[in-house]
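Heads up, one of the protein chains got dropped from this complex, but the rest are sitting where they should.
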Amino acid sequence: MSFVTSVSTGAIRAGTSVMYASLGEVIAQRAGIINLGVEGCMLAGALAGYIVTAETGSPYAGIVAAFVAGGLLATVHAFLVVTRGANQLASGLALMFLGLGLTAFFGRPYVNDQITPLRDYPVPMLSEIPYFGPVLFDHDPLTYAVFPLAGALWWFVFRSRWGVMLRAVGESTESAFAAGLHPARIQYAAVAFGGALAGLGGAQISLAYTATWVENLTNGRGFIAVALVIFAMWNPLRAMAGALLFGGAVALQLQLQARGVGVSPFLLDMTPYLLTIIVLLAWAQRGQDAFPAGLNKVFRGTG
Amino acid sequence: MTIAETVRTRIGAPAFGGPQLLGPFVRFGLAIGAAIAVFSVVLLLDGTNPLDTVQLMWDASVGTEFGRNEVLVKLIPFGLCALAVAVPARVGLINVGGEGQFYIGAWAAAGAILYSGAPGPALIPLALVAGALGGGAWAGIVALLRVKGGVNEAISSLLLNFVAIQFVNYFVYGPWKDPSGPNWPFSAKFPGSAMLPVVWGDRVTLAIVFVAVGLVAMFLVLRYTRIGYEARVVGGNPLAAERSGIPVARYLFLAMVVGGAIAGIAGMAEVTGIQGRLRPGISVNYGYIGFLAAWLGGHRPLGILLAALLFGAISVGGDSLQLGLDLPGSTVNILMALILFAVLAGRKNRTGVGA
Partner (left out) sequence: MTAPVLAAPTLRPRGAAPALSARGLSKRFADVVAADNIDLDAYSGEILAILGENGAGKSTLMKMLYGYYHPDAGHLEVDGHAVRFHSPAGARASGIGMVFQNFTLIPALSVVENIALVQAGRGLRLDRRRLGRRISELSDRYQLEVRPNAIVRDLSVGERQRAEILKVLASDARILIMDEPTSVLAPHEVESLLGILRRLRDDGYAILLITHKMREVFACASQVTVLRRGRVIGGGPIGDFDADSLLRMMLGERQDQTAAVESPPAGPMGPGIRLEHVSTSGTDGRSALRDVSLSVPAGQIVGVAAVAGNGQSGLADVLIGIGKLKSGAVFLGGDNVTRASPARRLESGLCVVSEDPVAFGAVGAMSVSENFMLTRAPVDGKGRILRTRRLLAAAARLASRSPFPMPALGRKLETLSGGNVQRVVIVRELQSHCRFLLAYYPSRGLDVASSRAVQQMLVDLRAQGAAILLVSEDFDELRALSDEVLVLYHGEVVGTFGRSAVDPMRVGQLMTGGRAA
């Protein structure tokens, strides 16, 4: 494979899990709830998917389990911040620790276990197109699904009636309530759905990307997802692009290392975070409040 | 509110907010009880005996002198990292960047020790200053972004954590790698004169004094000085502070930098007290646990002390689970998270409309 093809393929492989998680987080934050516990939801999904796959032999059952596990964990966050009015950042961080602990605890019998991984399904004909074929049409089902999902979520957020409701709640629960909506229900749904997608992201790692389980498998990808959401300005399509950039950086690093080119991988690893800060700064300079208005409250200590 | 109301004059609590001691204690107790109950259910689900587990954790942490000393060892990073969150919190800033400030403090201290060429007796003070400066400068980036650039400090400080970790990795895998050691990502070992003296038990270093000084200073400054009063005004209502002539931006900047410096000192204490060299992964989520401890303690000195001790005990108990029951050490993260959830859920918070 050529350098470009390897990096592009790698970008998609490494970027998919983060893409699921950041798409989910886009939905949650659009409802005005930031969930710093994405990492925990990803881990929950990764382990639940792994266990169910190991026990049933079907990675598809695993995918369902991952979706449910991520969503359930996120519901804890929704309960605390929506119903109990707790601080979102503190609750989110605690959620990360909960996910970390729960998966370490329940996952210990599965370390070094073998599962039937979610295998790649090359699309007949298309995957044989030179260059594009292997990059785009030789992946596992979760990877195929994430791109239409990003498009669908974009449509959902910006074009559908429910999307208007979601954004309204994220801007102002008071106004949404006055318009006759039930902000709490919508926020619960958004946070749970966000967590469920993070769970799928985790499953993509444990069932396809590495197809193994180890403690702390996701290794900070949840936080990258949170950063990407801001980088993407709460737009699902831009989140997709951001995740691909991240995946590209990971793949580039691997390829450069394999070819013995001396770029410090650590400096490359900083770039997604620095880029996000620069984007935030640029928005702030333009005098625009980039955040969904409801999120602002969180950061002024009144959320 | 413009409705004509009757004026109430009641003999109230003494002014200048006396500490409300009992409430937090009761809340702490109930929360811990609830969290342990849920934790036990989790353990039972897996067929692990919760009584054995809790017993083991108790024995390993508070039950023995060795354990109690180990709790004090953990109190150093937890307490300092919680202070690093609480100081900015009192002026209304959210510092999620303790982890990164810890790393940069450790890096700066290591640099000062290994590369300054200073004589032995000067090393510890030098490392302390370097650690504080490093952590403070790292937080200073966040403060500048906030005060001059209008960038939210919670997000930028969180993002800079990951940058800091990679920054340290770059040095220990690259320029600072120990030339004489095996090919591991370690800096050279510090000379003995750079190591903090042990003041209690076998492993409790002088840094425990830093924690005590920090907590007492925070209490005294907030309660008895004009700076503390003005800081509380800034935290309570920045608009009112500005309109009564308090330089709000200066307070925001200083509080963030002081918070960063404290986290930097925690990093310095880790490398000069425990590790003896700079290496990757020196913080086991200390910055985040500090954040949770600060929230648990309500950003007040006494609360922070209790919360940091509690998390310290849980953390030490966790280490024993690994040896005694072959459970992963991070099992106790479940308990920490549950305690925080219980406290957060039990507090009287503003609930959203229609919730």
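We just call them A and B in the order they show up, numbering each chain from 1.
To be clear about the criterion, a residue touches a chain if its C-beta (ideal position, glycine included) is under 8 Å from a C-beta of that chain, and two chains touch if they have at least 3 such contacts.
Predicted model only: the values in this text are computed from it and were never measured.
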| item | value |
| --- | --- |
| Residue among B:N49, B:S116, B:S193 or B:T225 that touches the chain left out of view | B:T225 |
| Option touching the unshown chain, where A:S160, A:N219, A:Q257 or A:Q285 are the choices | A:S160 |
| Residues of subunit B (touch criterion as defined above) contacting the omitted chain | 1-17, 223-229, 232-233, 236-237, 239-247, 354 |
| Hidden partner interface residues of subunit A, rising order | 156, 159-165, 167-168, 171-172, 174-182, 292-293 |
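Note that in this section only the chains that are shown with their structure count from here on.
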| item | value |
| --- | --- |
| Centre-of-Cα separation between subunit B and subunit A, whole angstrom | 28 |
| Parts of subunit B lying in touch with subunit A, wherever the complex brings them together | 42, 46, 89, 92, 94, 96, 145, 149-156, 158-160, 162-163, 166-167, 169-170, 173-174, 285, 288-289, 291-292, 295, 327-338, 340-341, 344-345, 347, 349-355 |
| Residues of subunit A touching subunit B in the complex | 36, 76, 79-80, 82-87, 89-91, 93-98, 100-102, 104-106, 108, 173-174, 177, 182-184, 187, 215-216, 220, 223-224, 226-227, 230, 264, 266-267, 269-270, 273-274, 276-277, 280-281, 284-285, 291, 298-302 |
